[in-house]
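Not every chain is included here, but those present sit where they belong.
Just so it is clear, A and B label the chains in written order, and each chain counts residues from 1 on its own.
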């Protein structure tokens, strides 16, 4: 059903998000199980909600590779814990790759289940951001999505890119890599330039 | 499948709950995306959980009018932000209309999927209150349902009314408007009289 490229990218997304969850767990000083749990929830939370909304069986129930990727990400974090916690840049890149990948796989999965185009972009965004939201709620933090510069907007733009390039029948590898590349570039630019929306308030 | 009245009322519910979510976002000073996200979650959270529990496709996936109602509610809040934040009464009425509508549509949807009568009332209540619960969890507040006077009890009574009038085959418009009217009246009475349950505690 899926192309090989889809599978490989998806596992990269799971792996990098697992690292991001495990890293937060380390800084919160959780025990190993709690840390593994947080890594897993971060990695598959978005895809799980997407599948429940689409009323399809959840993707990791019949597929062992996802569980292996979570364990791998968790192991990598434990082994390189000193470097992963202190150095932010490589982690940021991995996290952003995961974001781009999940936007693309989320939109594609939604379209395969015949949702409307706007809903497909929404489901791509949900796939990308919900794991992080759950991670933050479980750790009793204000969800990152409400604070980080244009985090979700980036996903929406990436989803629209995927949709329009798909509409014009551009080659599949271009659509995938273009979506992921666009999300990465937008994230880097918005961090570098400290882009953020003006805050809304009750006064004009 | 649905009567026209059902559709119109449902969109009124989405619209008014979108306003209620956007209004909280303004007072929390979120950026525009965060505010729109909170408006959307408040508006469709209850119906989404209802549909996932019933194991049916989520209602807004194949239907654009819901998305438009969310945007409309969000836009109205932005445009009238000064008045909407300072004046409480009109908002209270809209919010209560939404509550009544969602109780009725929730019970009806559950019955269409052959749940038992008690479960139908529960699903009606979940449809009405879960959007607000999610809104409060995401904003790190204690869910309103635990604090506000008889908020959920009102929904349960409304659901029982819907169920019994349906059992006696009363005309559909009477069932709908009766349920919504009853919820509104009960909310107004319980606010006016400051009705609330005695608090339970470990002592007698």
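The definition used in the following text is that a contact is a pair of C-beta atoms (placed from the backbone, for glycine too) under 8 Å apart; a residue touches a chain by one contact, two chains touch by 3 or more.
Being a predicted model, the structure only gives us computed values, none of them experimental.
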**Item:** 2 chains shown - copies of the sequence in the complete complex
**Value:** 3
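Just so we're on the same page, only the chains that are shown with their structure count from here on.
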**Item:** Parts of subunit B lying in touch with subunit A, wherever the complex brings them together
**Value:** 25-27, 29-35, 37, 48, 51-52, 55-58, 60-64, 67, 78, 81-82, 85-86, 137-138, 140
**Message:** Show me the residue ranges of subunit A that touch subunit B in the complex, using the header's touch definition.
**Reply:** 52-55, 110, 113-116, 118-119, 123, 133, 137, 140, 142-143, 145-146, 150, 152-153, 196-204
